[in-house]
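Complex shown without one protein chain; remaining protein chains in place.
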Amino acid sequence: MESERFKRGTERLSEVDSTAGENVIASLDAIAPDLGRYVIEFAFGDIYCREGLSLQEREMITISSLLTAGGCEPQLEVHINGSLNVGISPEKVIETFIQCLPYTGFPKVLNAVNVAKKVFAERNIKVGK
Amino acid sequence: MESERFKRGTERLSEVDSTAGENVIASLDAIAPDLGRYVIEFAFGDIYCREGLSLQEREMITISSLLTAGGCEPQLEVHINGSLNVGISPEKVIETFIQCLPYTGFPKVLNAVNVAKKVFAERNIKVGK
Amino acid sequence: MESERFKRGTERLSEVDSTAGENVIASLDAIAPDLGRYVIEFAFGDIYCREGLSLQEREMITISSLLTAGGCEPQLEVHINGSLNVGISPEKVIETFIQCLPYTGFPKVLNAVNVAKKVFAERNIKVGK
Amino acid sequence: MESERFKRGTERLSEVDSTAGENVIASLDAIAPDLGRYVIEFAFGDIYCREGLSLQEREMITISSLLTAGGCEPQLEVHINGSLNVGISPEKVIETFIQCLPYTGFPKVLNAVNVAKKVFAERNIKVGK
Amino acid sequence: MESERFKRGTERLSEVDSTAGENVIASLDAIAPDLGRYVIEFAFGDIYCREGLSLQEREMITISSLLTAGGCEPQLEVHINGSLNVGISPEKVIETFIQCLPYTGFPKVLNAVNVAKKVFAERNIKVGK
Partner (left out) sequence: MESERFKRGTERLSEVDSTAGENVIASLDAIAPDLGRYVIEFAFGDIYCREGLSLQEREMITISSLLTAGGCEPQLEVHINGSLNVGISPEKVIETFIQCLPYTGFPKVLNAVNVAKKVFAERNIKVGK
């Protein structure tokens, strides 16, 4: 059922991305409401509700993919928050980015760490020494 | 010590990528031996030997990044093998690729699944129904 | 209804990509059947069945996006065939690629034209002088 | 003739991109005037003046390519304006972006819709419900 | 004059890419002759004939850009040959690729070195120890 996918997608989105995700959907309302619906139904209702990986693993994959794609800073911001929301530690977020280093080079890793810096500051998180 | 990094990198490479990784290094010997040395020292000696993530998590991040970068089929082949070598199940390799779908679109996921298909066939692995 | 999306997606896929598309789905059967289902349900059942653009316009957008992404030669082959199937002339396929030139540079356009060359040869199509 | 290409390129640029395009050229004057000249002569004088596609089709291809490339927000802004200038409806601009979804994934489509949002606001355009 | 750009582009192409470049142009003749003409007029007649950089510097920039773009192996093959043709040593070609390492990561550098390996073998060139 469409409504079934939408319902479970909304719940999953709320669990992962909380307010940040809802803001993305709301911001699409006036210009591309179907796009917001696909985010909920397909990305969250279909993909994020699958079995076989934990939510933490899904977020770790997501931020690795967004870092590598480049130019996805707004989405990276949402999903660094999402990673923390599902229980990944801030240190592990940074470690995930560092693991991408041999495959993507420094610039993309530096850009992702800068987004993490902003998110950590907003959440009053301290990492490192 | 350089030799320390090279030694632990060689061990880690052997643990993760086994023959496939060693073949990559050997193939560089006559044309760019320093590049092979950097793979061992930096990618494996520095990054893969860090704490904070399990080897399985590192491989999961690596194949997510390689899928997203695109055009990295030879490296994806090495690291799908690496993923299986460190104990990720074939089903979980495929599930990792599917998690990238909302962020990268279908073509890159289809390309990665095709490489997995080849690797699974070579290792006599059956997945799916 | 899920089955509704799958049904209309199958019809649309068959209309656009014919045998080539069906082969892609079939090739996923043993390794990632859900991925094949998403191609049908989401790409074809949801997106390709939307109103607001003709099928010819959708294929023109698709091949422009695939050319620009790079490394999507297998998908470009499917959708150059798809473009011809929905009535875009071979000359217009080439012209679409040439329009991408200022935005992507020569290498990606040359790669796409090479795929077109192969498709046109298979279909016994002659273009140019 | 060089001057012939420059002349027809200037006219085409003015037809498509109006003030926005002229501003890009003007901004290059002090730092890279030849680059501005190539935009006019090659992109607009050569490519945009070709036969075989309507101006609306050319703009639709251009914004599909820019969305897919990523990181081209300034150029996307110019060509969303260009799309509207040559008579593509705002709804069709959004629909073009949505057609890219299966091929590029959500982040790039969301980024492009955000640029459209800005352009539509500046032009006092309302879309959606 | 168009013919002036075409003439000097043909000469420059012949100087840089020799037979390999001419083969690319010839292969476009039946399917996209204008694309071949733009390669000559714009890439070689306009850009490669500019002052301010030596031909060796232009080829070094070109192979750095092609390596970074990814998926441009056919063009990389032409321009590794081009680099050697204008007098860049094989060792310097490899060193150029290694300089890209911190910015692009290992996979793209490995892919480029593999193309160099093929070109060097065809030209009977030995590098390394």
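A, B, C, D and E are the chain letters, set down in written order, and residue numbers restart from 1 in every chain.
In this section, a residue touches a chain if its C-beta (ideal position, glycine included) is under 8 Å from a C-beta of that chain, and two chains touch if they have at least 3 such contacts.
These numbers were taken from a predicted model, which means no experiment stands behind them.
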item	value
Touching the absent chain when the full complex is considered, from C:33, C:52, C:74 or C:105	C:105
Selected from A:55, A:86 or A:113 as touching the chain missing from the view	A:113
Contact partner of the left-out chain, one of B:17, B:46, B:59 or B:73	B:46
Residues of subunit D in contact with the chain not shown	24, 27-35, 38-39, 43, 66, 69-72, 74-75
Residues in subunit B touching the chain absent from view	1-2, 5, 34, 38, 42, 46, 50
Hidden partner chain, residues of subunit A it touches	70-71, 94, 97-98, 101, 105-111, 113-114, 116-117, 120, 126-129
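Simple rule for what comes next: only the chains that are shown with their structure count from here on.
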item	value
B-C compared against B-D, more contacting pairs	B-C
Distance from subunit E to subunit C - Cα centre to Cα centre, in angstrom	30
Interchain centroid distance [CA atoms averaged], subunit A/subunit E, Å	39
Multi-partner residues of subunit A (at least 2 other chains)	34, 38-39, 42-43, 50, 66, 69, 72, 75, 101-104
Graph class of chain-chain contacts, one of line, ring, star, complete, other	complete
